[in-house]
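Have a look at this one before I ask anything.
Note that this complex is displayed minus one protein chain, with the remaining chains in position.
And then subunit A:
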Amino acid sequence: MLLQAAKFIGAGLATIGLAGAGVGIGTVFGALVIGISRNPSLKDELFKTAILGFALTEAIALFSLMMAFLILFAL
């Protein structure tokens, strides 16, 4: 029972990491909007880089999500 409770608390704590990823993804796309509004002709080029940045940031988020899943289901 205590182990079960600790598991749930641990999984909940693991999701805190997602806050940082939210900030990161927001920064990536915010910067994209600013970049495009300053120079719309670079739109395609900027979008490719932004997608790369998004994927790198999202991966960090998924590490914490994966941790939560592992704590909940795999242990």
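What to note about this one:
Definition applied: a residue touches a chain if its C-beta (ideal position, glycine included) is under 8 Å from a C-beta of that chain, and two chains touch if they have at least 3 such contacts; residues count from 1.
Going forward, contacts and distances are computed from a predicted model.
When the listed names "ATP synthase subunit a", "RNA polymerase II transcription factor B subunit 2", "Elongator complex protein 6" or "Ribosomal RNA-processing protein 42" are checked against UniProt, the chain not shown comes out as "ATP synthase subunit a". Considering the whole complex, the residue from A:9, A:23, A:42 or A:56 that touches the absent chain is A:56. For subunit A, the residues touching the chain absent from view are 51-52, 54-56, 58-59, 62-63, 65-66, 69, 73-74.
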